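The structure appears right after this line, and notes come after that.
One protein chain omitted, others in place.
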Amino acid sequence: MRPDQTTQSKRPSLAVEIAGIRLRNPVMPASGTFGYGEEYAPFLDLEDIGAIVTKGLSLKPKAGNPTPRIAETISGMLNAIGLQNVGIDAFKKHKIPFLRTLNTPVIANFFGNTLEEYGEVAERLEDIPEIVAAELNISCPNVKQGGIVFGTDPKAASEVVRLVRSKLSKPLIVKLTPNVTDITVVARAVEEAGADAICCINTLTGMSIDIRTRKPRLANRTGGLSGPAIRPIAVRMVHQVVQAVSLPVIGVGGIVRAMDALEFLIAGATAVQVGTANFVDPSAMITIINGIEEFCIEEGIDDINQLIGSLR
Amino acid sequence: MRPDQTTQSKRPSLAVEIAGIRLRNPVMPASGTFGYGEEYAPFLDLEDIGAIVTKGLSLKPKAGNPTPRIAETISGMLNAIGLQNVGIDAFKKHKIPFLRTLNTPVIANFFGNTLEEYGEVAERLEDIPEIVAAELNISCPNVKQGGIVFGTDPKAASEVVRLVRSKLSKPLIVKLTPNVTDITVVARAVEEAGADAICCINTLTGMSIDIRTRKPRLANRTGGLSGPAIRPIAVRMVHQVVQAVSLPVIGVGGIVRAMDALEFLIAGATAVQVGTANFVDPSAMITIINGIEEFCIEEGIDDINQLIGSLR
Amino acid sequence: MKNYRTKIISNQEISPGYYRMRILAPGFGKKARSGQFVMFRVQRSLPPLLRRPFGIFRTGFLPPDCDDMPPTEYVEILYKRVGRGTTIMAELHEGDRVELLGPLGNGFDLTSSGGEKILVGGGIGLVPLYMLASELVDNNSVRLLMGGRTRDDILAVTEFERLGVETYVSTDDGSLGEEGLVTQVLERKLQKYPDAEVFACGPMPMLKAVREKCLEYQAPLQVSLEEFMACGVGACLGCVVKGVGHTDETPSYLCTCTAGPVFKAEHLDWTGLGNNDSECGGCS
Partner (left out) sequence: MKNYRTKIISNQEISPGYYRMRILAPGFGKKARSGQFVMFRVQRSLPPLLRRPFGIFRTGFLPPDCDDMPPTEYVEILYKRVGRGTTIMAELHEGDRVELLGPLGNGFDLTSSGGEKILVGGGIGLVPLYMLASELVDNNSVRLLMGGRTRDDILAVTEFERLGVETYVSTDDGSLGEEGLVTQVLERKLQKYPDAEVFACGPMPMLKAVREKCLEYQAPLQVSLEEFMACGVGACLGCVVKGVGHTDETPSYLCTCTAGPVFKAEHLDWTGLGNNDSECGGCS
């Protein structure tokens, strides 16, 4: 456990608030990189991080894509897991009992294969008291609209957010895809549709080819690029979104060290998510939290909120 | 100079054709990373590479952005040079005399600040016989349309290509920006508007923040991300564009080694451009050409065209 | 299961392209079972970005440097230099700082009663078999059938022999032991010992051939698999294989890192295995 914050009087306050949820610090895992929390329990104290964010949940269990599902790239990785998950009911039955024991807010990331499914999952999440907020992943193809991704079309994004909003009284975080011409258009659309916070970015679509076999390295051919390679793009988009909407923003994309997280906070993110870095170092989030605290001390900042959005 | 291809009978043919221009091999520099060619003459034989591509040219000399203009990122770099260039007239006067002495095709990259300017530069390029083809950079903001970038709007892209086409009989390569939701839409638009080839990708917009000064590392705040970090995104987009249009495609983005170039060729690019890697190693293109040749020998390929688009 | 931030004790090339690394790891041995693995990384080194999975060859103790000190506990891995990560590893020295996540995964199931145990290893696939053999030798008659392309791919055989394991070597080119495939030897052994239990680790074509033979002779088989891994702890879902009965409608995906890497052959959907013919080394 991180040393108790109350014993030393001079320690800066790292607490932040996102859409009414108070987090002890602004660092949480990115969906899909931390399982359902329990997978990482042997490696860090789950009560030291700001929140837990689950793997993306759907109405029914989802099998995901054929393998290979992952490939390493330069300073990044491609994944095409295909949103494999146990489904919302099994999640409630098998994963909630463990999460319930923790004094850490749990955010459920979720998605649907159709508009209706998004709504149905939202309804079930509403009924799970241990879930303090929902993170809506709109990076899934909208089957009805010819497979375009909900999150790339401001109208479709708006529609799904409106529906989910109508089913959910809990704080609603909407997670945006970076694979768009202008992320601020989508951000504004989801703000108007009732989102309480925005999380960005999801992965950038990429491809890697094995030159000997002449086949894509992923069975799914393309996959999502994550890791340090994408950080400059993520920082730019977070900065843009912060300017464009008045909602709190959670920054994600390529954070590995405290200084990476600080870039996002200075750009205006109220909190950050750590994804791929969990694979590299299971206690990465703890190192990051400690590093943020040290930075605040060095810079004479006694409340992290003074740092947020302090970009000149 | 690379060993003469005619002395050994078994050497594979690396020659490719793009929009009627024959290149001795498919490797050329990316615009803006090779100056006007002469800067790199001390380090490699300019007659060994497939073509020379100039820094982006405009009607009048352009001063570019304030400094700092570059920042290193993880496996990449950000630049906001701001298209500083000598202008088309000075180019003709001071740079062409050197380029004329070379037996290597010269491709002029160009842009305009307005639609009209694009047209005027095209007219001047038409009149420079040493220029065998023009590469149209449509990543500049369209002032009339509220600063949106020509290349992110299929209509604007189509309009500028149509205008340039009407002024230019030489082969016209259109260079696309990756900062779009669906690059195939823009690719199809420029194909219809009369492009002879497509080059992709330009840089991805990114940002990096100095956490101590809390200022962006670039004076221009944001810049273009290039280098190995973006390669999976570039390969994906090249693959998409190859599927979407029937024009030859030049692949660019993060190529450092022969195997990187081969990924693009296998994905369907007829030729490749090497950008940031020139800074890292001024003879990078030669190493890449030799590596492509070796690969062909190892794989029993006697004509590089057999490899192009061979993705399974 | 823990992340050891630790140091290399030694790192040597033991055969062309094969290396043996000992890493300081107090308390590791008590937790580790045969068939488990570790996720390895050079500390503070990016790239490569992701950790690399390696089987546990053995754990042990070095005599203390001086009388009053406790002995030094280590974990030992054997690895083949194939791509970017293992090339960097091959250049490491005593004292270099590394990180080790482990022990991870499910080991071999040793609950069946004593008897004939046949261990089949292909190349670097022998790694998990050494600890297995040392756990089996007391109550079983253990045989190791070791295959490789050439003599260079045959590793650590004398160490198995020192445990009291009978070893049979075959190489594709006959440069050591019998010429031919390890499954030839396996077939003879299965004919001779109809009640034998088989444990195998090696390249997928070998595992498939071993499985065919075990089906034919109705011998129980456990295999240790390799899949691309990002996390090693069941969180990323990158390392799955299809379980028996997998269909597109009723999918069954098992994580190699938590449900495996050791599986009972009958729990796997063998048709889907080994279609991943990507050659790596491309991400550097």
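Chains: A, B and C, in written order; residue numbering restarts at 1 for each.
Going forward, contacts are C-beta pairs under 8 Å (C-beta built on N, C-alpha and C of every residue); 3 or more make two chains touch, one makes a residue touch a chain.
Keep in mind that what you see is a predicted model, and the values were worked out from it rather than measured.
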Among B:141, B:194, B:282 or B:309, the residue in touch with the chain that has been omitted: B:282
Sole contact to the chain not displayed, among B:25, B:58 or B:79: B:79
Footprint left on chain B by the chain that the document does not show: 32-35, 39-40, 42-43, 55, 63-64, 66-77, 79, 81, 84, 208, 210-213, 215, 217, 219, 227-228, 256, 276, 278-283
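Methods note: only the chains that are shown with their structure count from here on.
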Innermost chain, where centres are averages of C-alpha coordinates: A
Gap in Å, rounded to a whole number, between the CA centres of chain C and chain A: 35
For chain A, residues that touch 2 or more chains besides their own: 73-76, 208, 211, 213, 215, 228
Where chain C touches two or more other chains at once, by residue number: 46-47, 282
